[in-house]
Each structure stands twice: as C-alpha cells, then as structure tokens.
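Take a look at this one; I'll ask things after.
As you look at this complex, bear in mind that one protein chain is not there, while each of the others sits in place.
Naming follows writing order (A, B, C and D), and every chain is counted from residue 1.
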Amino acid sequence: MSPALRASLPFLVLSAAIVVVMLLIAVRRDHRMIATVTAIGLLASLAAIIAAAPAAPVAVTPMFLVDGFTLFFLALVLVASVAVVLLSHAYLDGTHDGPYDEYYLLLLLATLGAGALLASVQFASFFLALETLSIALIGLIAYPRGRAGAIEAGIKYLLLAGVSSAFLLFGIALIYLDFGTMSFAALGRLWSAAHGPTDIYAYTGFAMLLTGIGFKLSLVPFHMWAPDIYEGAPAPVTGYVAVVSKIGVFALLLRYFVLMDGYHDPSLLRVIALVAILSMLIGNLLALLQDNVKRILAYSSIAHLGYVLVALLAGGVIGIEAASYYLAAYAVTTIGAFGVVAVLSQQGSLHDTDRLDAYRGLMWTRPWLASAFTAFLLSLAGIPPTMGFIAKVYVMTSGVGTLLIWPLAALVIGSVIGLYYYLRIIVVLFSPVRDAEPLPPKAGVSWAGGLTLAVLVVLLIGLGVYPTPVIALAHETTAGLMPHQKTIHTAEILPTR
Amino acid sequence: MMLVWLILIPLLGGLLAWPAARLRAAAARWVSLIAMALDLLVLLLVWLRHAGPIEITGGGRWIAMFDAPWIPQLGISLRLGLDGLSLLLILLTIGLGFVSVVISWTEIGERVGAFHFNLLWTIAGTIGVFLALDLFLFFFAWEIMLVPMYFLIALWGHENRIYAAIKFFLFTQGSGLLMLLAILALVFVHQRTTGTLTFDYFRLLGTRMSPSTEMWIMLGFFIAFIVKLPAVPFHTWLPDAHTEAPTAGSVILAGIMLKTGAYGLLRFVVPLFPLAAIRFAPIAMLLGVIGIIYGALLAFGQNDLKRLVAYSSVSHLGFVLLGVFAWNALALQGAVMQMLAHGVSTGALFIMVGALQERLHTRDMRLMGGLWANMPKLSAIGMFFAIASLGLPGLGNFIGEFLILIGTFRVYPAFAVVGTLGVIAAAAYALILVQRAFHGPPRDAVAAPDLRARHLAVMAALTVAIVYLGVYPQPVFDMASGGLANLQTATHGVLKLAEGDPR
Amino acid sequence: MIHDLWLVPAFPLLGAAILMISAGRLPSRAVALVGVVPVAVSAIVSAIIGIGFMAAPPSGHAFTEILWRWIAIGGFRPAVGLYLDPLSLVMMLVVTIVGFLILLYSTEFMAGDEGYSRFFAYMNLFVSAMLVLLLASNLLFLYVGWEGVGLCSYLLIGFWYQDAANGLAARKAFIVTRIGDTGLMIGLFVLFTHLGTLDIQPLLHRAASVWPHGSAIASLATALLLIGALGKSAQIPLQTWLPDAMAGPTPVSALIHAATMVTAGVYLIARMHGLYMLAPAIQMTVAAIGAATLFVAAFAALNQHDIKRILAYSTVSQIGYMFLALGVGAWTAAIFHFMAHAFFKALLFLAAGAITMRLEHHEHDIFRMGGLAKKLPVAFWSFLIGSASLAALPLVTAGFYSKEMILSETWAHGGAVPILWAAGLVTAFVTALYIFRAVFIVFFGEAKTPIVGRYGIRIVLPLAVLSVLAVIGGFVETPNGLGGVTIFSRFMGSVFGPAPLAAGATETALLVFASLVSLSGVGLAWLLYMRPAPRFAAWTQTPSVVAWRAFFLSGWGFDVVYDRLVVRPFLYVVRINRHDAIDDVYTGIAEASRGLHRLLKLTQTGRIRWYAGWLAAGSILTIAVAVIR
Amino acid sequence: MNATFYLSAAIAVLSTVLVITRANGVHALLYLVVSLLAVALVFFTLGAPFAAALEVIVYAGAIMVLFVFVVMMMNLGDAAAVREARWMEPKIWVGPSILAILLTAQLAYMLDSNTMSQPHHAIVPARAVGIAMYGPYLLCVELASMLLLAALVGAYRLAHTEHGRL
C-alpha cells in the first residue's frame, strides 16, 4: 500500500461508509440498523487512523496533506460524530417525522467534509470541503421538517452561509490574483518573501477570507447567525454544528495561518486579535441574561472560539498544543452539554427542551443527568477538575508566553462574565422543583444517550485531572505543524503553478 | 504519601457520605465525622513520626514532603509539603471541620448527603491549598475549594443565597484568573532565564526579573489573595456570602477559607517577590489599615447580626494584611496567631448567630434584645466571643493583634498607630452586638430554648481553644516559627540587599 | 509564703470560674460562699505575705516570681510573672481587704437579684484582674489586668442589662477607657521598640541609662502611658464615663469606681515613676491635669442631685489630687491618698448604698431624702465619718493626713508657681462644702421617702470596719507638727526614694490654714443647707446662676462637646455608609454589564438581511483593520 | 475585442442593477440571465472559453431554469410584484447602499494601490483545464461529487413528503 493511500485510509473508510449507508437505505429503511452502521463506519474510520498514523505525514495530491495534525483533529471529529450519532438515535426515534435514514447519510457527508477540511493545504480543497460540510449541515439543521424553527434555521444558515462563502471566495480569488498560487505553503513563502506587507490585494483578500472563516466559527462580528441556528436546529445537530464544523474550520485556519507564517505580519495578528477580543467580550455579554439554554451555549461557543484564537495568536509549539487541547476539551464539553439537551428533547415536539425554566430542579428529578450537565457547565466555565480548566490554563499559558496583554485581559473579563451565566444555569438545575412546569414526558434516557454522556463525563473529569495523555498526543501530532520547514516540503511536490 | 492521604480522606469521605445519606441521614454525618477524625489522626502521625526535618536548599526545613509527576510536559508535579505554618492551618481546618459537622447535625435536614459531600470537598481543597508546593497544584486546589463552597451557599443558604453565592464565586474566580495569569507569567520568566519550564515552588523562589515585571506579577498574586482575605476594596462579597451561607458554611468560610488568602500572601507573595513586596508594603499595609477601620465602621452600622460579624472579619483580617507586610518575626507570628484566633472566635460567633437564627428565624438585631433572660448560656457565650473579637488581653485575638501592631510599629509606626485606633472601633461594634442582641428589655416574642449539649460542647471546645491561645500561646509560636523561618529563609538574601530595612 | 504570691490572684479567678461554669445553678447561699471566700482567702494570704514582707524584706525590697513563659519570639519575651514591692504590696492589701469587705456587704445587698451568681462571678473576676494589674512584673501582663478590669467594669456597670441606659453607660465606660488604653498600648510599642523589653524593672533601668533627662522619646512614651492612665482614672479629658458608670450596683461603684480600678492610672504612673522623672514636661502635665480635674469635678459634684453622682464626681476630684501629687513628684503622698481614699470612698459608697436600699424605689435623689439621721443611724454615722474623711476634717480623719501631705509637697514643689497648690486648696474647701451639702440634705430636715427593711450584720460589719479604717488609716504618716509619724513613707522609700524633708514652720502654717479651709467649707454648708437663707434660695434661682448650675450639673459640658465632635460624626459616617459604598462600584459594574447585554441583544433581531448586513459590515471592518495602518 | 469586453461588462452591470431592483420575479430572473450571458462574454474575452461555455450552459441554462421553475410554481404573480415594490421603499436602500459603497470604496482603494502586471494574454484551453482537473485537482472533483450528493440528499429530504404533498 502506498503511503498516500495508507494515510488516506480513514477518509476512504468514511467514503465507503457513505456509499454503504446509501445503498442500505435503498434496500431497507431501518433506523436502528442505519444508525448502527453509521456508528460502525465512524468507528472504523477512527480505527483506520491508527493504521494511517505511521504513514503520516504524506501529501495526497497537492490538495491534501495527511499528517499528525490532520489525524489528531480527525480523531476528535470522529469521536464527536460518534457521540452525535449515539445521541441522535433516541432523539429521532419514535417520532412521525420520518424517515430518519438520510440524517445519517448527511451526518457522514458532513463528517467527510470536516475531515477533508482538516487535510486541506490548498484553497480549492479547503473551499470544497467547507461547502460539503455546509450543504450537508443545512440538510441536518432543517431535518425536522415539521418544525418552523428548524426550517427557519435552515434557510438562515443557507443564505448567510452563501453570503459568507461569496466573501470567502472573493477573498481567495484576490489572494490568488495577487500571488498566482493557492497552496498554503507556497503562499507562506511568497507572503513573507516576494511581497512586502504593503500589498493591499493580499490583505483585502485575507480579510474577506477571514469573513468566511469567521462566519463558520461564529466569531464576532460574524456571529449573529449562531444563536438562531443553534436554537432552531435539533439538539444533536446543534452539538455537531458547534463542535465538528468549528473544529474543522479552526484547524484549517490554524494550519493556514502557520503555513503562511502570519506570525511575522502585525496586520494579520491585529485583525485576529481584534476578532478574538470582540468574540470573548461580546459573546459572553450576549449570553449574560439569556433564558434559552441552547442560545446560551451558542453565545458561549462564540466566546470559546475567541479563547482558542488566543492560542492561535500565541503560536509556537505551545500555542498549537494549547489550541489542540482546548478544542478537545471544547468538543467533549460541548457535545456533552448539547447531549443533555438532546436526551431531554425529541424531534417530534415543536421545540427542543431549551427553555431555562424547563431545567428547574433537574438535580432533584434526574440527578445523574443534572450532575453531568453541571460538570459540563463547570468545564465550560473553566473550573477544575474538568478539561475546560486545563484547557483554559493552557491557552493562558500560551498567551502569557507571548505577552498578549489585551487578548488575555479580554479572556479574563470574558471568563468572569461567563461564570455568571453558567452559574445561572447551575442555580436553576439545583433550585427547588416547581410543580407548575413538569418536564416533557419522556420515559428515560436511552442507553446509547446515557452511555455517551457517561463516557463524556468520565473523559471530562479524567482528562481534567490527568491531562497528560492528550497533551502528549497533541505534542507528538499537532505540534509537528510548527517547524514547517521540515514537514511542508512534502506538500510542495506538485506545485500548482 | 501520608500527605496525599490528608487530602484524599476528606475527598473519599465526601464521595462516601453522599450515598450514605440514602441509607440514613445520620450516616452521612457519621461518615464526615470519621473522615475528620481519620484526617486528624493522619496529621498527628505525620507530625509525631517524622524523622527530623527535610532540608530544602533555599526553601527551609520541612516536616514532610511528597513529590510525584503530574503533567510533566508543563513541569507540573504533585508536590506537597508540610511545615509548621501549614500544619497549624490544617489543624485549624480539621478542627473547624469537626465543628462544622457537629453544628450541622440538626441545622441541615435536606439533602444531607450532598451537603456533607460539599463540606468535605471544601475542606479537602483547603487542605490542598495549605499543602501545595507546586503553583499549578496550588491553583488547582484553590479552585477546587471554591466550587463546593459555592454549592454550600447556593443550596443551603438563606433568603438571598443565589445572589451571594454568585457574587462570591465571581469575585474569587475572577481574582483567581488574575493569579493564574501571574503564575504563568512567573513560570515563563523563570523559563526564559533558566530554560526550564516548572511550576515547582522551590525552583521558582529567587527567580530573577526586572523590578517592573516583578511588581506586575506580584500584583496578580496579591489581588487574588486580598480578594480572598478580604481586604478593602475587594471585600464586598464577604458580607453577602457570610450572611447567606448556612452556619457551617460561614464557619468554614470565615474560619478557614479567608486564611487561604493570608497563607497565600505569606507563602507566595513575599517569598517569591521579595523586592516588589517590600516596595509595595506601604500600600498593602495602607489597605490593611483601611480595612481595619472601614470594616469596623461598617460592622457597627449593621442590623443583621451575621453581616456585623462578617464586617468584623474584614477588620480582623486587615490586621493580618498589616502583619504580613511588616514581615518581621513578631508581626508574622502575630499574623499567624490572628489567623488562628480569628478562625476560632469568628467561627464561634457564626455558630452563635446560626443557633439564634435556628431559634428566632431572624438575624435582624432590631427584632432581638434581652435574649439573656431566656438564653443565658447562649448569650454568655456570645458575649464571650464578642469580647474575644474585640481583642481582650488574655484571649487569642489580643495576642495576634498586639504582636502584629508591635511588629508593624518597628517598620511603619504610623500604620501601627492607626491600626491601634481600630481596636477602639472593634470595641464599639462588639459591644453594640452584645447590647442589641443580648441586653436590653426582653421581648415577648422571643421565647426559645437555650443552647443544647451538642452546641455547648462545641462552644466549650472553642472557648478552651481561644483561652489557650491567649494564655499559653508559646507552643503555637514554636510550631509556626519553623514555617515562618522557611519563608524568611526564602527572602533573607534579597531583603538584606534592600537597604535600611529595619526588619 | 511569699512564693505563694500567685495564689492571691488565683483564688478569685477560681471563684469566678466556678461561678461561671455553674451557670447560675448553685443555690444563693453557695454562691455567696464561693463569691466571698476566695477573696477572703486572698486577703488573708496577702496579709500574711505583707507581714512576712515587712518582717523580713526580700533582697532589694522586691520579689519577682515568673509563673510561665508566655511569649518568646526573638527578643520579645514577656513572661507571666508577678512582682511584689512595697508599692504593689500596699495596693494588693487595700484591694483584697476592701474587696473582701465590699463582697461581704454585697451578699446582703444583692440578695434576691436574679443575677446574684453572675454578680459574684464578675466581682471575683474583677478582683483577680485588678491583682494581676497590680502584681504584673511585665507591662504586657499588666495590660491584661488593665483591660481585664475594664471588662469587668463594663460588665458590672451594665449588670442590670434590661435597662438600655445601663448598657449605654457601660459601653461608654469601656470605650472611653479603651481610648486611653490604646494610648497605653502604643506606649508599650514605643517602649519595646526603643528599650527592647517590657519587663518593668529592667525597662526602668534601661531607660534611665539610655534616655537622657528630658529626652523627646521619654516624653513620648510617658505621654502615651499618661493617656492610658487618664482613661482608666477618669481624668480630664477622659473623665466623662465615671459619673455614668454609677448605673451599676452600688458595691460595684464602691469597689471598682472608687476604691480600686479607677486608681489604676495612679498606680501605673507611680509604677513607672522612673520614666516620668526623665520627662519633666510630661510630669508637669500630669500635675496640671490633676489640678484641673480636681477643680472641675468638685464644682460638678457641688451641683448633683444623685447621691452616687456626687460621690462619682468626688472620686474624679480626689483622683485629681493623686495625679497632682504624682505630677509634683510626691509619689508616696499619691499612694497614701489612694489608700485613704479607698477606705473613705468605699465607706461613703457603701453607706450610700445602705441608704438607698432602705428607701422605697431605691431613691437616689438627695432632695427626696432628708431626715434620715435618726431613721438610719448606721448609715448616718458611716456616711458622716466618710464625709469627714473626704472633707479632711483635721486630726481625726485619714483624708486629712493624706491630703495634707499632698498639699504640703505641692507647696514645696511649686513654690514659684503656687497655682497648683491654690487649686488644691480651693478644691479642699469646695470638697467640704459639697459633701456636707449632701450630709445635711440627706440626713437632716424633713423625711420625704418612707423607709423599708432592716440591716443585717453583713451590711453593718463592713461599714464599721471601713469607718474605723477611714479614721485610723491616716495615722501611718503624719506631718511633723502632729507627731511626725513616717511609717508609710519609710516603707515606700525603697520604691520612691527618701521622702523630701518638710519645711518646718511653713508646713505648720499651711497645715493650720488648710484645716481652716476645710472647716469653713463645712461651716458654709451648714449655713446654706441647714439654715437656708431666703436670699440664698433666691440667688440660686437667678438666670445666670441657673445656667451655671446646669453647666456644672452636666459635668462642665464635656459630654455635649464629645457628642458633637466625636459621637455624632462617627454615627453619621456609619449611617451614610451602612450599605457599603464600595459595593456600589461592583453593583455598578454588574448593572453596566446587564445594560450592555440588553443593548447587544437588540442586534439579534432574527432577520436574515440584518445579519447579512452585519456580515458585510464586519468584512468592511476587518478589511479596514488589515489594510489601514 | 476590447470593445466587446467593455460592452458586455456594461451590459452585465446594468442588467444586474435591474435584477436587484425589479419587483417582478420573472423579470428579474431574465435580467439575471442576461447578466450571466454578458459575463460569459467577458470570460471569453479573458481567454477562458471553457468557462464561458459552462457559464452559459450550466449557470444561465440549468440553474436559472430551476429558478424560473420555482418562481412559476410559487405563482409569484402581480400581487407578489406589488408587494415586492412596496417592500423596496427608498429608505430601505440607505443602509445597504452605504455598506456597498464602503465595500466598493475599499476594493477601489485596493485596485488603485498598485497596477497589476498585465495578463499573459494566452487562451487557457479546455484541454488544459481538463488536465488540471484530473491531475492535481482530482480529489477535489471527487469531493465535489460528495458536495453534490449532500445537496441532493438535503434537497430530497426537504422537498419530499410522505403524504405526497408539500
């Protein structure tokens, strides 16, 4: 097996899963079976990573590079996807808004898009992967056709993503116009060498590119869609949007920024710092008195992406490690939080269970679920012994090392504001039960959902107390991105000029 | 390894107490008591069986030490150490832990298991704070101790508990983040100069940095600790938190948690940043003095009994701040003594208020008065501790305050003089407390049973403690001197350079 | 026996502890026993020690006993130790003996009070603390007693806690004296910082060798100690608490606020006289304050209605005499007057108590008494003897000899500035006037309030013993012209050095003159209050006189001034900041955050076009930031 | 050729302006087709004949037909046109225009900043495009198929109903 083929094994497995699921749908529509096959496909892809790892890093056509960085985040994406699948089954099952099978197909397509994003080292593949992800997400978001909110969220996402894509493409075109290449590595050389930092085409292009990326990451000022879509989309999908799509895009941004060597360009750093600061402050402020759990989580994810940007700004090995760990923590935490919402909700109902009032006294009616939710919220707030704590410390570590005073100040202020609304939810969870508002009737948590949440909590606490494995892994994989003179040559075997 | 057990026992006890309450509520209480007893046993074993001090280069002598890797990539390890200072504070922690369990016996009737879980975890976190010698571990423990405390206030507190709990959490967490930034900055500066990334306390001692850097990093630590202490102007969370917390929460909060702030100042701020601390000392001491006066004035003005006691804590801990930054043997010993005595006396006052609230369902002194007629024991004990808190000679608080002031007088006489004036204000608020609650004409509505045996036993123990501290404090000084010597060893060389420093 | 000195304070402490722990469950007979016996034992032990001391003085006429190491931090090593020399011995004897008598008296006086046990607990605690104060070998340990007696004073003034006025008086007493105490405390800081010890004797020696005569630091230290003494001994400007302190039970007034605690300031200065001799300016201040106080308080006493307030102002005034003596270096005279004053003032208070306890409603107003000489002969004779001693009626009273000693030494000291002496003399006249005003009004004329009950032996015996002491107590030291007995000053010589030589003829003249002044005061009182002339009555009603009387009645308006200058501003500050203005900053920040939230929430309209607009605007913004520099 | 470019560019801009201002959906769509055709001409003048052909066939042809179909199906008749006209009141133009002008200004600033070197003036033939697509861009084409699959499945799910009606 050639190294390139071996390295792309996870992707091939994923694609095969797509085809298999599609064929299965054609043969027999069986929700449980399709969900199981999907989960198996994802897990097989995950297993394939182990097989692919020794071959990395290797360039698979000039468009893709499979390296440790790719595989680390791919693993993250796959784990998150599996969790979403497990959470989705019970969420979808038993409602009349079938069939459910295309849901899994779309999920796999989206995952493939996200995975491709992680491996992209060129604008064409980047853009296509991004759009594959987006288009599949639209289908997922609007999947409960019976819900006005879901449809609305779908059209909003479609149109706004379209606008942002147009900006993104225009920006890419400008960069291409300026440099004549779309390969990140080549751009990196040209950006610092041939062109001085006065070239307005490139900067304008970068800013427009950032508009597109910022939209996907829901960074301020491109953030407004996020709460609406989070609220409207079905809860597992919301978790997926919040985690998989963001991890994919962020990893891409990180790779792009490192490869193009943006760290020597104060203009670029300034733009990103501004966006990061705005995201941390405004995201948290917007969540402050919000009464809808999904919207709170949406705003909080805006802020969290701001925090990771601090790690990106810091750069260096520690910055990348910090970002990697942070995204891992973010994935576990956010999937968990939305998972709790998901197991309390059903596709068939008009809304998800997302009013804050609905969570009143959950601790006394469903202690395990509420405890898990509390753990996730504490992790979001960055409080030990959770992954969120270590993650925040890591990000701050990277920021302190590079003296990012203003972003760090925003981080601290934002975190304090953030505490307030996380605590508000916790307070509601623990407050005495009010008889007037019973929880939506639901027999119990499905075993898949319960298992998923349990595993997530164990990960959350376990890796919060003993984060060494993840850090070590990140150190060995993603951090390889940084000394790019060594690894990137492989990406330039076939120059696109 | 014994040191790890010191932290683990309450943690495990908490985990056990929660399900135990499903069997019987009393089971959780007994589990907590046993956990505390075991912890005390372990502490005594560590203390009595240590085979001579462990010498740390540049870090003094230690009774016991533990070290294991944790996150080696970041130079973080599980380093725990016990010296005289931490031993005393852990002793106080365990003692007040006992007290908290006992006084909650009847007060807490709901969700008993969860209550004891949170109680024990807070205690574990606090012990961790007193033991940690790795800055990251310290911060970890620092945070761990806050979360259960938040729940204690938010779930078992009084009317306005949510507000108070959130306020408490925001203040301490916000300042904690500042401290984290400062820790990281220190670690980075150290890495830049020596090339090793480490959070080890001993290695970070004596890190070289420019004066302005040192000052900034020191301020990060300083603010976190004086928020916790609390010192003016960061004290405003305290009255709310104290007022709304359940009695055991108030006891732990006032008796132990506030001490972590002082401990941080002692263990970290001055030894790690001696020059900056000395330069900053006048401002810090000014804050301390302001706290003494301001807290006393506010205490005098309160109608809520718990708020009064809370503000008196602000005043008392102003003395500690003063003592720490005077940084001579007298003032430091005074600060330690003040911490212990404040823990005992204020804890007792909170128990007294809690007992009153349990009986009268109010803390408003306007609705009290003349309680002596109905509850002579409670009133007498309340008065005793009020008087202890005003610093009557012969009781622990006096020793603390006097030593702090006499130590401060050598360095900054003006602060000592103003601080001494605070003693007058202390008399004002302590006596107005006695007057408004216990004296005056008895009210008809006030008819409630006096203290019962369980409370009396606790109060008797605390009384003995405070009298002991006042009459025969030398063993405490001997114990503390080892720890304080460690601290002063760390700053010794640097402070010699600071010219004309009379310490 | 002298090695058992620690028993003297220990017994009352034990008594107090037993009474406190028993928490009122003992029968009243047992309480009385536990309350009195320890002090009695203390008195006996003191007496034995005293006899032993006089018979075979220890080397250096002083005895030190270290009980245990209290604090040892570096050079700061105050011990819990006792120090006995003639000065503390005399004080100890007076305190234990008078204390015993008063406690004995109290067993009957307080009978039936619901706080019977509490009373004796506090009293025992007081005696113990007072003894610690007197016997402490170390200033820090002395301070323990110093504050301890203050606490007991507070507790006993507010003994009848159900009346809020008593609580107020108690707090006032505690806080005003604490103001003085902080002065003392700062004084300790200064002494330790500069001399490196707080052990009294080494400290005095070191001071004498280190500090030059009249040095600024000595002045500072002594001034600070003086502030403490002023507070405790109710001297101007910290005298205002004492008249209010009469809210406590009468035996308390007798023991604490007349005989013992209030003279702690005198003891402190006498104890530290070595320091004061290094600071002549401050010593002069002591004299001046004493003179001013004795004068002011005497006039205030002249206008009181309440029998206990008369005695309270009288106490302030008499302690003024002691301060005057201290200020002119007449150390022995001050202590001598302390002793005499302890006897006759305790007697006066107990007699007053004996009167009020027999009157209906425990009447305290002298104008509602009258004609009691025949109805209460025991009280009458004791009060009369006490008054005579206070008024310093010549030859037969202790007060005469002690006051004489002070006046003559003042004259000798301040020959060039006789104003101090003049103040003392004028006050001696006023003293006779005010106390006999009381005697005549209370015991003669028409009876106005009915009498109830009868005296038991426990009332009569202490009155009798104190009456005797008030008479014979002066014979231990008499002027040259009257026998020239010098037992007391010789005994004190080891502490204060040899007594100054008297001036012969001048002294005799002064003696006669002062006697005449006292007698004329009594005579004037007779004229004014036994045979009141209508013109005098009319004169007292003229507006200006009424105003002056009100002024004196209020104790020269000190309370009003302090109220305006200190109390009200304090309360005002407390009131306006009751809710903690600093907290407003934080609530302001929180409110601002909420406002920002609401503002930002308005941008989340849910409209696609609006969102797209922001997308475009954001893009424009980022382009601008990226491009423009 | 120059003239062709300028003319078609002018037509493209003009017809686009008409697209965004027309109230009647079908009219607007037809203007859009015109605009696309004009742009196709521009492509041609820029030496991209393959792209020009695709523009005409796929864009103006397939995609726009889809639009027309939907618009017709929704029966956006005169009433809809009137409503559209009402929605486009003058003041609604203010904000968007300002934004667009700012954006244009920024881009104009960019264009003004330095003169681009002239194009290679070489036609890039369909063959070259094909080689590129099935050379380095091979996997992108594969990915594009996944994109289209996602769109297909999404559209199917959204438009399809079990009960045979929307």
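Here is the rule we use: contacts are C-beta pairs under 8 Å (C-beta built on N, C-alpha and C of every residue); 3 or more make two chains touch, one makes a residue touch a chain.
Rule of thumb we're sticking to: contacts and distances are computed from a predicted model.
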item	value
Record-based protein name (UniProt) of the chain missing from this complex, from "Cytochrome C", "Urea ABC transporter ATP-binding protein UrtD", "NADH-quinone oxidoreductase subunit K" or "Formate dehydrogenase major subunit"	"NADH-quinone oxidoreductase subunit K"
Chains still shown that are in contact with the chain withheld from the display	A, C, D
Options A:A52, A:A124, A:A337 or A:I413, residue touching the unrepresented chain	A:A124
Hidden-chain contact residue, picked from the options A:A17, A:A153 or A:V428	A:A153
Sites on subunit D contacted by the missing partner chain, in the whole complex	1-2, 5-6, 9, 12-13, 16-17, 19-20, 25, 28-29, 32, 35-36, 39, 42-43, 45-48, 50-51, 54-55, 58-59, 62-63, 66-67, 70-71, 73-74, 76, 80, 84, 87-88, 92-93, 95-97, 99-101, 103-104, 107-108, 111, 115-124, 128-129, 131-133, 137, 140, 144, 147-148, 150-152, 154-156, 158-159, 166
Interface with the undisplayed chain - residues on subunit A	123-124, 127-128, 131, 135, 138-139, 142, 145, 148-149, 151-156, 158-159, 162-163, 165-167, 169-170, 172-174, 176-177, 180, 182, 227-229, 231-232, 290, 292, 295, 496-497
For subunit C, the residues touching the chain missing from this view	601, 604-609, 612-613, 616
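By definition in this document, only the chains that are shown with their structure count from here on.
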item	value
Pair joined by the larger number of C-beta contacts - A-B, C-D	A-B
Distance from the mean Cα position of subunit D to that of subunit C, given in whole angstrom	101
Computed distance of Cα centres, subunit C from subunit B, in Å	38
Touching two or more other chains - residue numbers and ranges from subunit B	none
For subunit C, residues that touch 2 or more chains besides their own	616-617, 619, 623, 627
Chain-level touch network, classified as line, ring, star, complete or other	other
Touching pairs among all chains present in the structure	A-B, A-C, A-D, B-C, C-D
Contacting residues of subunit C [partner subunit A, same complex]	593-594, 596-598, 600-601, 603-604, 606, 608, 610-612, 614-619, 621-623, 625-627, 629
For the subunit D and subunit A complex, residues of the former touching the latter	106-107, 109-110, 113-114, 116, 136-140, 143-144, 146-147, 149-151, 153-158, 161-162
Complex contacts: residues of subunit C adjacent to subunit B	20, 23-24, 68-74, 76, 80, 140, 143-144, 146-148, 151, 154, 158, 161-164, 167-168, 170-171, 174-175, 178-179, 181-182, 185-186, 188-190, 192-193, 570, 573-575, 577-578, 580, 582-583, 585-586
